[in-house]
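As you look at this complex, bear in mind that one protein chain is not there, while each of the others sits in place.
The letters A and B name the chains in turn, as written, and every chain counts its residues from 1.
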Amino acid sequence: MGIGKIMKDAATRLFRKPSTIGYPLKPERVEVPDSYRGAIDFDPKLCVGCMLCVRFCPSGAITVADKRRIAFDLARCIYCGQCAEVCPRKAIKLTKEFELIYESIESFKQQ
Amino acid sequence: MLALELLAAAPLIATASLLYDGVDRKVRARMQGRVGPPLVQPFYDFVKLLSKDRIVPRASARLIYTTSPLLSSALAVTAGSLLLAGLAGSLRVPGDVVLILSLLTVASLLLMVGGASSGNPYAAVSLARGVSVLFSYKVPMMISVIAASAGGAPLLSVAGAVELQRKSGPLALSSVSGALALASFLLCMPSEGEVTPFDVTTAETEVVYGFMIEYGGPYLALAKLAKSVSRFTAALLASSLFLYTPLGSRPVELAACALGAVVLALISITALGTFVARVRVRQVAGFYLRLPMVLALGALAALLLGRF
Partner (left out) sequence: MEVGRRLTRLPFGPLHPATKEPALLMLTVDGERVVEAELRLGYVYRGIEALAQTRNIVQVLHLVERVCGICSHAHPFCYVQAVESVAGIEPPGRALYIRTIVAELERLQNHLLWMGVLGYQLGFTALFMYAWRVRESVLDILEEMTGNRIMRGVNAIGGVRVDLSDRVKAKMEALVKDARKWAAFLSDVLHDKTVEARLAGVGVLTRSDAVSTGAVGPTARASGVDFDVRRDYPHAAYEDLRGAFSVPVLSSGDALARAEVRVAELAESANLLEAALDTLPSDRRSPPPPHRVLREVPEGESVAKVEAPRGELFYYARTDGKGFLKRLRIRTPTLANLPALAVMLKDVELADVPAVYASIDPCISCTERVLVVDARSGAWRETSLRELGKGCGAAC
C-alpha cells in the first residue's frame, strides 16, 4: 500500500525538523561549498593584461574600461568561472558571495 | 436581540475560519516537511487582497460577477453565525440545521455562477463540474445531518441536538445512527471545503482554479472568505451535532466543540488532502452515491429502527 507509506512518512514528518528554512527572514546561514561560483573577486595588482578573460567570457561581461582596466559587469555575468580558469596569474577568483542584490543596474558594474 | 447576537457572531466565525485555514496550511506544510507560512497568513492575504484593484473582465456579466463574492461570503457568514447562535442556546428554531446547510449550498452556487459569469471558458467548465459535485455530496450530507438532529427538541435544530447530547453524551459515541452519520458527514467535508481529492471544480492543474480564475483583489478576498467560512462551518456543524461533549459549563463545552471542529477538519480536510491524489469528475458522483450515501441512509435507518 503506497498510501500507507506516504501517510507514515507524512505523520513522522509532522514532528521532525522541516527540510526547508525560513530564509532570508530567519538568521540561518545558508552554507555553500568552497567550490561555489559566486561574485567575482578581481585583484588588479596581479593582472598582466593578457585579455584572455575578455576573450573567453561567454556573455561579454568582462570588458576593457578606460585606462586599460578590466571591468566586470555582474549583471551580465553567468558565473561559469571560465575567466578564473583561463587567468594565468589567478587574478580572478569566484567567491562564495551569492547574495548579490544591488539597487541599480549600474552598481553591478565592478572594476 | 437575536440580530445583535448574529452581528456579534459574524466576526467570530470569520476569524475562526481564517485561523483554521492558517492551521491547515501549517499542518499541511509540516507533513510535507516544509516550514510553512505563519499561522496568521490567511489574514495577511485577506487584507492584502482587499487593498488591490478591482478588475472586472469585459466579457463578464458585471452585476453578477461583482456582487456574488459579497453575497456568497455574507451567506456563509450568516450560516456560521446561526450555528454559533444555536450552539450558545439563543436560537431555538426548528429546522435551523437545514437552513444552515441550505445557506452554505446557496453560497457555493452563487460563487460558481458569479465566477462563470466572467466569460472565461475554464470557469464554464468548472461550473458544469461544480453543479454535478454539489448535488452529489449535498444529499448524503443533508441526510446525515437530519439523522443527527432528528432526536432533539426543537426538532432539526442545533440547540435541540446540543440539549440532547448534554443529557446523553456525544451522539457519535452513544448511538449507531450517530456514528454512521458522522462517518458520512466527514466524507462530505472535503467537498464542502473544496480540497483534494474532491477539488475538481477548482483544481489548478486541470481548470486553473475553475470559477475562481478571473477573481482577483477584493473579489478574491471575499470569495476565499466564503470558501473558508463554509469549510469551517461544516466542521463546526459536525463537531456540534455529533461530538458535543457535556463538560459542566457551557463556555468550556463551546471551546471543546470548536477544538473538536479543528480536529475533525484536520482529519478529513488537511490530512486526506495531503495523502491522496485528485479524483476525476465522474468518480466524485460515483463515490458519493455509494459509501457516504449508504452510511447516511444507514444512519437514518438505525435511527428509525431505534425509535420503533
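Everything below uses one rule, namely that contacts are C-beta pairs under 8 Å (C-beta built on N, C-alpha and C of every residue); 3 or more make two chains touch, one makes a residue touch a chain.
From a predicted model like this one, the values you see are computed outputs, not experimental measurements.
Screening B:Gln32, B:Thr66, B:Ser102 or B:Thr245 for touch with the missing chain picks out B:Gln32.
When the missing chain is restored to the complex, the residue among B:Asp24, B:Asp199 or B:Glu253 that touches it is B:Asp199. Interface note for the absent chain: among A:Ile3, A:Ala65 or A:Leu100, the touching residue is A:Ile3. Across B:Ser17, B:Ser144, B:Ser240 or B:Thr274, the single residue that touches the chain missing here is B:Thr274.
For chain B, the residues touching the chain absent from view are 28, 31-34, 121-122, 124-125, 128-129, 196-197, 199-200, 203-208, 273-281, 283.
Those residues of chain A that touch the chain absent from the view are 1-3, 5-6, 9-10, 19, 32-33, 35-37, 52, 55-59, 78-82, 85-86.
Just so it is clear, only the chains that are shown with their structure count from here on.
Distance between chain centres (mean CA atoms), chain A to chain B: 49 Å.
Contacts from chain A toward chain B in the complex involve residues 3, 6-7, 10-11, 13-14, 16, 18-22.
Listed in rising order, the residues of chain B touching chain A in the complex are 27, 29-36, 271, 274-276.
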